[in-house]
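The complex appears here minus one protein chain, its other protein chains still in place.
Showing chain A:
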Amino acid sequence: MADHGMDPTAPLKGEPTKKVKRKLARETRTQVISFVLMIFLTSLAFISIASDAIPASFAMPFILLLATIQVVLQLYVFMHLNERGNGWANVMIWSAVIIAIPTVASLMLLLGIVKW
């Protein structure tokens, strides 16, 4: 067990293998693409508010949708939820989402003035 005692924060030494290099290049590409996409989504959100042509009744659900996409991108691309070993984190997050959405949605309906 002694050789497991190394400092995980220490910088790596030596040349990475070809496989690692390819993986890093692929990861960089995904991150750059997602970054551009997220900037694009953010500007869409901004435009939908800044422009007078778009009514608020459309802008609000639209921005919520964009926000959802951004959260998923953030979690999977930048917080590495798509990598191996994160299965349980995925299970717990999505269970929570699946339970929370119907709960919050019906709660909002039931708390209103309207009787269903």
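What we mean here is this: a residue touches a chain if its C-beta (ideal position, glycine included) is under 8 Å from a C-beta of that chain, and two chains touch if they have at least 3 such contacts; residues count from 1.
Rule of thumb we're sticking to: contacts and distances are computed from a predicted model.
**Student:** Would you kindly match the missing chain to its UniProt protein name, picking from "Cytochrome c oxidase subunit 1", "Sugar ABC transporter permease", "YbdD/YjiX family protein" or "Tryptophan halogenase"?
**Tutor:** "Cytochrome c oxidase subunit 1"
**Student:** From the listed residues A:Leu65, A:Met79 or A:Leu107, report the one that touches the chain absent from this view.
**Tutor:** A:Leu107
**Student:** Since one chain isn't shown, list which residues of chain A touch it in the complete complex.
**Tutor:** 88, 92, 95-96, 98-100, 102-103, 106-107, 109-111, 114-116
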